[in-house]
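Quick one: structure below, then a few questions.
Only one protein chain is missing; all other protein chains are in place.
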Amino acid sequence: MEHSRHTRVLVAKPGLDGHDRGAKVIVQAFRDAGMEVIYTGLHQTPQQIARVAMQEDVDVVGLSILSGTHVALCQVVMDELRAQGLGNVVVFVGGTVPPKDVPKLKAIGVKEVFGAGSRFDDIVQSINTHVATRRG
Amino acid sequence: MDHNTTDMLEVGIREFRAKQERGLARLITLVETSPELGNSIFSRIGESLAQSQSQCHVIGFTGPPGAGKSTLVNAVTAVLRGEGHRVGIIAVDPTSPFSGGAMLGDRIRMERHYLDSGVFIRSLATRGGVGGLSPATKDVLKLMRAFGFDYILVETVGVGQTELDVMTAVDTVVVVLVPEAGDSIQTMKAGLMEIADVFVVNKADRPGSEELRSSLRVMLGLAAKRGPWEPLVITTQADKDIGSGEVLEAIVRHAEQLRQTGELEVRRALREERELLDLVSAHIINRWKALKDRPELAELASQVICRRIGVDRFLNAIANLA
Partner (left out) sequence: MTSTISNQKLGLPEVDSAQTNPSSRAFLTRSGIEVPAEPFTAETLRGWDSDLKLGEPGKYPYTRGIHADMYRKRPWTIRHNAGFGSGEDTNALFKYLFNSGLTGLNLAMDLPTQMGIEPDDPRGQLEVGRVGAALSTLEDMERLYDGIPMDQVSTSTAHNGLAIVFLAQYVLAAQGQGVPPSAIRGTVQNDILKEILARGTYIFPPRPSVRLAGDVIEWCINNAPKFNPISVSACHMQQAGATHIQSFAYTFANAQVYLDEVIRRGYSVDQVAPLFSFLIPTTVYFFEAAANHRAARRLWASILREKYGAKDPRSWMFRAATAGDQTELTAAQPLNNLARITLHCLGAALGGSQSVILAAYDEAFDLPTEKSFRATLMAQNIVQRESGVADVVDPLAGSYYVEWLTDRSEQEMRAILQKIADTGGMVKAIEEGIVQRDIAHHAYEEERSIQSGQKVRVGVNCLVVKDEGGGMEQETFNFDPDVGRRHIERLKEIRLQRDQDSLTDSLKALKKAAADESQNLVPHVMEAVRCMATGGEIAGVLREVFGTYKPPSGV
C-alpha cells in the first residue's frame, strides 16, 4: 500500500528583524511544492524555534534573517536544536547573507544558504535531496 | 516498513514511554503516515491508552474562518495552565488540493505557550479529510490521550461547509462565531447549530454581538436537542483574555453533565462505532485499490453495480483473493 511521508518544514524568523517578505514567499513556494509548512511568525527566539521544530517533528528548518546577525543567531539556533535532539534536522538559511559568511554558516551545521534571487526549483530540489539523505 | 521507519518507531515508542515529547512528536508523524503504523504503535502502547480514557477531556473548536478559533484556544489554554492542567493542542489546516502541500499557520497565535513544557502543540494538514479534520486526527488524539494530557483542544479547519467530523471526535464541541455572523445566522448551515455544546460570540466588543447572542438563544429554543444539555452562549474577547475563563467553566459544566447523565458513554460508544466503521471501510477501500486491476474483479464489480449479485459476494471475493 502506498503511503508517503510528507516533507514537513518549519520556516522561522529568529531575532527582531521584521522583514518577512522572503519568509512568506518561500512558505507559499513550499506549499505549492507539496510540502507541509509551519511558519512561526516574527521575532522568535532560538528556544522557541527549537521547541516548535520538535513538536512538529519537521524534517527541515528554514531560517530567514535580514538583520546581519545570521552567524551568531544560527549558532544559537543550532545549539538549541541539538538540545532538543534535533541535531540532524536539515537547516537552511535565506536572507541577506554576504558570500564570505557562507562557509562560516556551513561550518556550524547549516546545510545550504539561499540568498536573494535563488530559484524555487533549486531550493526545493536541494531540500528534497537533503531530506532523502536524512531519512536514509 | 523501511529501516528508517522501524528505527523511528522503536525510538519513538521508547521516548513516548519515558514521557518525552519528542517521542510523541515522532509517533504522530508515523500515525499520520499510515494506519498500519498506527496499529503497530497502538498494540504496544495500549496500556497507557486504556488508563487515560476516562481522565482526559477532549474539546473541539470549530466555526467560520476569522472567528478567532486559534486565539480562543490560546486563551483557554492559558486558563487551563493557570489551574495546572497539562494541555495538548491539535490545529488542523487545509491541504491544498492542487499541490498536496499545506500552510500550517494556526499555532502562530499560541506563541505564549511555546516554551511551556505543559503544553504540546501539533499542526496537522487535512490530507484529504473533508470534515474539518485530517484522517489521522483520531489516531493523533489517541496518542495524545495516552501521553497523559488532562485536556486536548482540537481546532478544526475554518472553511465552512462540512466540519461536522469534529462532533464524532471530541467530547465537547465549541462553535466560535463573530458578531458579523449575526446577519447570516438564519441561513447558517443547520449542522453547525446542532453540534454545538457551547457557543462563543468572540470579538464581542464589535457592534452586533448582543444581537447575535439573542438570536442564538432564539434559535436554540427552536432547535432539536442532542440530549439533556442546553447549549450555553458565552461572549468573549479572546485576544484580551476576556471571557476565556467563562468558556472553560461552560466546558467543565458540560463535561460534568455528560458524566452524570451517562451521555459521555453514549458519545464515546458512538465515536467507537464510527471509528470501527471508518476502519472497516478504509480497509475495504484499500483492498479494492490494490486489487482493482484484476480482470475477475472487474466483472464482479459490474455485476454488483447492476444489482445482479449482492455486496456480500463481492466482499467475500476481495477478501479471499490472494
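Descriptive notes on the structure:
By letter and in written order, the chains are A and B; residue numbering begins at 1 in each of them.
Simple rule for what comes next: contacts are C-beta pairs under 8 Å (C-beta built on N, C-alpha and C of every residue); 3 or more make two chains touch, one makes a residue touch a chain.
A quick note: this is a predicted structure, and the numbers were derived from the prediction, not measured.
In the complete complex, the hidden chain is touched by one of A:5, A:19, A:82 or A:135, namely A:19. The chain not displayed touches chain B at residues 66, 70-71, 93, 103, 105-106, 108-109, 111, 239-240. Against the chain not displayed here, chain A makes contact via residues 15-21, 24-25, 27-29, 39, 41-43, 45, 67-69, 72-73, 76, 96-100, 115-117, 119-121.
Note that only the chains that are shown with their structure count from here on.
If each chain is reduced to the centroid of its CA atoms, chain A and chain B end up 29 Å from each other.
For chain B in complex with chain A, the touching residues are 3-4, 21-22, 25-26, 28-29, 32-34, 36, 95-96, 98-105, 107-108, 111, 114-115, 120-123, 125, 127, 286, 289-290. Considering their complex, residues 1, 3-6, 8, 27-28, 30-41, 47-48, 51-52, 54-57, 84-85, 135-136 of chain A touch chain B.
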